[in-house]
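Here the complex is missing a single protein chain, while all its other protein chains stay put.
We call the chains A and B, going by the order they appear; numbering starts again at 1 in every chain.
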Amino acid sequence: MSTVATATAGEAQVHAGHDDRSFIRKYIFSTDHKVIGIQFLFMSLFFLVLGGLLAMGMRWQLAFPSDPAHPLPGGSLLPETMVNAGIVLPEFYNSMVTMHGTIMIFFAIMPLLVGVYANYLIPLQIGAPDMAFPRLNMASFWLAVPAAILILAGFFVEGGHAGAGWTSYPPLSVESGYSGVYNGQVLWTLSIIILGFSSLMGAVNYITTVVNMRAPGMTWFRLPLATWALFITAILILLAVPVLTGALILLLFDQVLGTAFYKPDAGGQPLLWQHLFWFFGHPEVYILILPAMGFVSEIIANGSRKPVFGYKAMVIAMISISFLGWIVWGHHMFQSGMNPLLGASFMASTMVIAVPSAIKTFNWLGTMWRGDIHFHTPMLNAMAFVGMFVIGGLSGVFLASTPVDVQLHDTYFVVAHIHYVLFGGSLFAIFAAITFWFPKMFGRMMNETLGKVHFALTFVFFNLVFFPMHRLGSNGMMRRISDPTQYEHLQAFQPTNRMISMWAFALFAAQLIFAFNFFWSLFRGKKAGPNPWRANTLEWSTPSPPPHGNFATTPVVYRGPYEYSSPESDEDYLPQDRPPAERPTPAPEPVPAGG
Amino acid sequence: MSQAATLALESRQPMPGIGVYNQKFGMWVFLLSEVMFFTGLIGSYIILRFAHPDAFTEPGRVLNVPLTAANTFILIVSSVTMVKAFASIELGDQRGLRRWLLATVLLGAVFLSIQGVEYVKLAEHGFVPMVASYAAEGAPLYGMTFYTLTGFHGAHVTIGVLCMIFVTVKAFRGRYSQADHGGVEVMGLYWHFVDLVWIILFTIVYLI
Partner (left out) sequence: MEQAEHKQPPYMVVFGALGLLTLIEVGVAFVGLPRIQTIVVLLVLAVWKALLVALYYMHLRFEPRRLWFVVASPLPLAAILVLGVLAEGW
């Protein structure tokens, strides 16, 4: 802790041309925020695929529950304790469910939204040479790596991986006698604890950087909405993750030290876990959606060649969502036997939180209204976000109503809701973001045709998979069950389940197009200039990819980020750092006689 | 001046930011996360005690309150020595900086030692966190919450002492000056925070 950094952005150090750092310092143990962002990108894409594979395993089982005529593909490679004679054992199904959720939420979506884009975009969009604490940033990635190793290790230990759901409720997650899992559960707990530290370090960095290192002229209300969203998300991470860490530590102690924080027979309180977990868990879902909203705002404005409708309202809406998000957590616990008055207050606050989300939706529509819309791949994915997020939000309103939740809690209605917001929402936004910022990251464009095909297939299959789940859930299909046919009232829905699985396999297959596009374009994509999307924010004023240090001279910001189709510009965009043209001062108004 | 030139001139002002340098702001931001962490633990303690008041005893029945009160005082004194170290280097007094930093390290170590001694004595009386081997007064809940709360605080103090040694060594090497001593200030913030948490913890765990 030696050099005292000043509060201003300072002059950038650009090492373009003669960067004499070793390969290891440049690409492995790098303190450059861009490299770290790309490291997170590759790590999270791997986990996205793994999470998808787990979902495929689940869907196979649900399509052919315990059916020897349809053995799980690849099941013969797995030990008999997981898959016996091609049949998925219930304990293994529980692990698949648990690890699908855990990996998607903690190792795919969160790192993709925050680890990648907070790292990559923030310094570029605010005009800074790097993050406030570059070495802490490097530590943040390299701490995520052991967490990733631990979570993978759980698949290989005796007893299999954690099987108590991604929410890991005790006593199930504590008593191996109930779940049959011990080592896997402990590894799960340890991994998330370590990942929490990684997230916290990142949050400290993002907050300090946005507050203190904005370039001259970059006032708060000239910040791009992507940066605003990532900044607010960082605050949520900062204050929510420590509560989860505390809860996980207590869980770990119960698992390995023989304490009884959550064990009821020794005086512990399982509900304590639920409160602590969901106090984190609800801000967590806003962590999973806010950055996506930020990216969508950028891309829709760009694709519509229009300013974002109601920029200030968008900011205030995001702030409101982040405030309200702290007082709704009980809606995950409506069926826990809480005092009905308490339940009612959580219901009220949950309903209210729909309002700022709706404001944002109308503003996205307002942005597109009468715009000169370019339906490029990022734009298509961003538009899908808006539609799918609305559907997910609407199903959320049903769940928010306490009496209705009695019927819907822990059913596939919830599964539909979460996938409409997390896949229909966050993941489409991620596809949009990856495609949009790919040229900046790698200097090449992704293939537009492949992008459109991938989008179309994903959009159609996604809806075919998840929309029927609303009906399944409201008709009583429970979550996390490995064999629905054991319940008489669900047997009639088996054709629906099978159909969903077929579409799910198609959905997964369609992702191969994206994967191919991504990797092929890394090497053979059309070379990109600094600003292929004709956008306004500061990152598009740098080369593609930007050099170490980002800007040759510190940019000066003259205007907001969404001056598309501005009368001040000859083109339909006007970068934030383009100096204003000299115009003669208008002649003063003639003063009326007698005035 | 033309509109454009005015706009250009105004835009060139550096952004005010939060008004303190990055490292200090970063430490404050980190400490906010620590507030949430300890709140989670303290909240757990409160709810577990609320649910089973019979499992917890009055102050003094099991825990050695006078000894810990003295230990609290020692930690407060270490905050004073820390702040005097900072005050010294603000005036450019290198000898004062080194003296007071050394004192802080020693007092921090004393605090930990006394706490360690207290743990050993309690364990000898059977007051341990594990359910299975619990023998002393007050059901398992008391032991596990006590050790978790004070243990995590102690872990934070330990990390603080280790960092403080690092800062002290740097001070002895003359690496801080009147113009550049952010490292001392930031270390001080962490140390005072650890003291502050103890003030709350001591009250809740030992006195209430």
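Just so it is clear, a residue touches a chain if its C-beta (ideal position, glycine included) is under 8 Å from a C-beta of that chain, and two chains touch if they have at least 3 such contacts.
Computed from a predicted structure; not experimentally measured.
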Chain not shown: contacting residue from A:35, A:272, A:400 or A:430: A:272
Residue of B:72, B:115, B:148 or B:168 touching the missing chain in the full complex: B:72
Selected from A:48, A:108 or A:239 as touching the chain missing from the view: A:239
Those residues of chain A which, in the complete complex, touch the missing chain: 4, 235, 239, 243, 269, 271-272, 275-276, 279, 326-327, 329-330, 338-339, 342
Touching residues (missing chain, whole complex) on chain B: 18-21, 25, 28-29, 32, 35-36, 39-40, 42-44, 46-47, 50-51, 59-60, 65-66, 69, 72-73, 76-77, 79-80, 82-84, 87, 90, 179-180, 182, 185, 188-189, 192-193, 195-196, 199-200, 202-204, 206-208
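Everything below uses one rule, namely that only the chains that are shown with their structure count from here on.
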Of chain B, residues touching chain A in the complex: 2-5, 7-8, 10-23, 25-26, 29-30, 32-34, 36-41, 43-44, 47-48, 51-52, 55, 129-133, 139-141, 144-145, 148, 152, 167, 170, 175, 180, 182-183, 186-187
Complex contact set, residues of chain A against chain B: 1-9, 132-133, 200, 203-205, 207-208, 211-219, 238-243, 245-247, 249-250, 253, 257-261, 263, 266-269, 272, 275-276, 279, 556-558, 579-585
